[in-house]
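Note that one protein chain of the assembly has been removed; the remaining protein chains are unaltered in position.
Right, chain A next:
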Amino acid sequence: MVDLIDLVQTLTTPHPLDRYLELVRPTLTVRQMRAEITHVRRSVPGSVTLTLRPTRQWRGHAAGQYVQIGVVIDGVRHTRCYSPVNPEGRRDRHIQLTVKAHPGGLVSQYLHENAVPGMVVDLSPAAGVFRLPEVRPDRVVLISGGSGITPVLSMMRTLADEGYPGELTFLHYARSPEAVPHRAELEAIAERNPRFRIELRYPEQGGGPFDYDELERVAPWFAEAQTYVCGPPPLMDAVRKVYEAEELADRLHSEEFTLSTTPVEADEVHGSTRFSASGARAENTGTSLLEQAEAAGLTPEYGCRMGICFSCTAVRRSGCTRNLRTGETDSDPDQPIQLCVSAAVGDVDIEI
């Protein structure tokens, strides 16, 4: 199959075959993976659940992993990570995503408002090491907060599907019962699996935040379990502290749901720049990233040094940069930027 594609690509050279096929139908691609939205459900206020049918390149996901979804908003393709909430290993090859519309979240709001069946989105292969091991642990603790529920829900549903014989506790923090996505599903799982303990907490409506006593109450055997946690930073910190104090850090697995926190003050000079391909590091001085890289002893490719030739384009892995010509700031991860007319705003990771 691959050889045939290569042969056909000789005919379409220099353009990849997909650049022709996608014009016929966006999901008719040989290399690039995409997915079509087949169902849209808006049962929980402020969030939307999408069912996606991926193109044939999809190899499935392991419970806990994430995928990247790309959508076009006002002409620009934006990419974000979401964890499928459906169990792994299902035969129907569908993906279910629950997207919470974050205030100021461009993609999540767009999907919440505009997702309709038939819409085609970009899809990346599932990735991430936050996942259940092949050999399932005897005991499992799942802790999540807010939209951090998605990867651990996939884990729980996977174990439920497999008829997991061990003990499992799921502890979730939410604002209110209405804000818990897939609540009916949770109740059904609890009913069917007597060894699964599902605990929902609403700290804002009374009931304290996570602490040792709470853990001891819901999973007294937690020291023998593998624990998976995903949620906002304060929850993650609280859990980490307890496990470190108990010297159980190696049994704790976590995934940070990083909401890009763009500093508002773009003119303020602080933070440092990491050049991740070379391992160099530079304090932010407010100059262009090209000058910073050179001052750090690197020799990135460059041309005009005034933003016209695009020779110095490099990928910004993370962090926020400011375009020195337009003043615009941008913090989307993994985006190519022009080093000669970009300055760092806070901590930035550039791949050179």
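Some observations on this one:
Definition applied: a residue touches a chain if its C-beta (ideal position, glycine included) is under 8 Å from a C-beta of that chain, and two chains touch if they have at least 3 such contacts; residues count from 1.
Operating definition for what follows: contacts and distances are computed from a predicted model.
Name of the non-displayed chain as stated in its UniProt record, restricted to "Hydrogenase-4 component E", "Sulfate transport system permease protein CysT", "5-oxoprolinase subunit PxpB" or "Fatty acid desaturase": "Fatty acid desaturase".
Residue A:308 is the one among A:5, A:28 or A:308 that touches the chain not shown. In the full complex, chain A makes contact with the omitted chain through residues 10-11, 13-16, 18-20, 23, 32, 72, 74-79, 303-304, 306-311, 313, 326, 335-336, 338.
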